[in-house]
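The next block holds one structure in the form of structure tokens; read it before the comments.
What you see is the complex with one protein chain gone and the rest in place.
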Amino acid sequence: MGMSLIVKKITQLLIGLIFLFGINITLFGHLSVGGGFAGGVILTCGFILLMLAFGKDTTLGKMRTSVARFLSCTGALVFLAIALLGYIGGAFFLNFLDPGQAFHLHSAGFIPFADIAISILIVSAIFALFVLLVLSGRFTEDSGKYTEDDEL
Amino acid sequence: MITFYLLLGIMILGSIVAIETRNILSSVISVGIVGFTLSILFLLLGAPDLAITQVVVEILVLVILIRATISVDNTAIEAYRGTFAIVSSLFFLGLFLVFASYAFLEMHAFGKPLMRTSQHYLDKGLAETGASNIVTAVILDYRAYDTLGEATVLFVSVLGATVILRRIGRKRGGKSIESTGK
Partner (left out) sequence: MTIYLMCLLLFVMGLYCLVAKKHLIKKIIGVAILDYAVNLFLILIGYREGGAPPILFKEMNQQVFSQQSVDPLPQALVLTSIVIGLGVLIMMVSIALRLYEKYKTFDTSEISRLKG
């Protein structure tokens, strides 16, 4: 199931590059264009391309819904933990790691870690929403009839 | 400056088509045109982060709206003459436009922003935070509370969609079960 052979082949060739691009934009968020939000939505788009080209069974085999549930909670809790760790410096959300040298990858306090947490949260949340919309699909038949594979 | 007016004109034309056309699939595609033109406008207004995010979010919105409309058997709607609703809403919206244009005369001219706090962010941003992308420094260091609120809103929307799309029924074999327990 899914789409035709041409779409599947092109997706196989491109999907690694799309994920690499998303991770690049997330990690270099404090140096150049991008940040957590832009990188997170690009990674989500990669997953949705996988789902459109190969069908829902293959994609749910790669990123199971239990993994998506775990990752979204983890992303939000890591971001909150970074905020609470600011109490080491004396206030909520204070940037307690040192700013470091400018224009280097390892700089700017906790901003890279917060970027990674935000992007993981966005990927798993929007992917979970999309999977919900796909799985609730068969509503042109009689509603309320519950079939065995309507699990989430 | 003329490009801004041109692109805004394209957006207004696209949204007129999206509102008035009868076929739902054409409406959804016209909303896509409005979104992509908005992304070009963001790039010309000096906001490259926003342009990237707007393009990708527009693609996701298109995929989801097409999934919602294409499963309906009939994609054309019949015309409904609700003249009182249309006339009264147009009258009140016209009144709103008139009074808002009085309020706009008090605003600063286009192209000369008054940057009272932002001047501090631009001057001291690199020295205090160490990040050279000032927008990321504002999001994750100066105004990190807003990002925490955004994470909460995304979480709540996932919870809400799970509760709405839940299906309660019986499994084959007689056991009654509540499904989609995410």
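By written order: A and B. Residues from 1 in each chain.
The working rule: a contact is a pair of C-beta atoms (placed from the backbone, for glycine too) under 8 Å apart; a residue touches a chain by one contact, two chains touch by 3 or more.
If you're wondering where the values come from, they're calculated on a predicted model, not measured in any experiment.
For the chain excluded from display, the touched partners among the shown chains of the whole complex are A, B.
Residues of chain B that touch the chain left out of view are 4-5, 8-9, 11-12, 15-16, 18-19, 24, 27-28, 31, 34-35, 38, 41-42, 45-50, 53-54, 57, 60-61, 64-65, 68-69, 72, 77, 80, 82, 85-86, 89-90, 93, 96-97, 100-101, 104-105, 107, 109-113, 115, 117-119, 121-123, 126, 132-135, 138-139, 143, 146-147, 149-150, 153-154, 157-158, 160-161, 164-165. Those residues of chain A that touch the chain absent from the view are 32-33, 35, 37, 41, 103, 122, 125-126, 129-130, 132-133, 136, 139, 143.
One rule holds in what follows: only the chains that are shown with their structure count from here on.
Look at where the CA atoms of chain A average out and do the same for chain B: the two points lie 20 Å apart. Those residues of chain A whose C-beta lies close enough to touch chain B in the complex are 25, 29-38, 41-42, 44-45, 48, 52, 65, 69, 72, 75-76, 79-80, 83, 93, 95, 98-103, 107-109, 111, 114-115, 118, 121-122, 125-126, 128-130, 132-137, 139-140, 144-148, 150-152. Considering their complex, residues 48-49, 52-53, 56-57, 59-60, 63-64, 67, 71, 73, 126-133, 135-137, 139-141, 144-145, 147-148, 151-152, 154-155, 157-158, 161-162, 165, 167-172, 177, 179-182 of chain B touch chain A.
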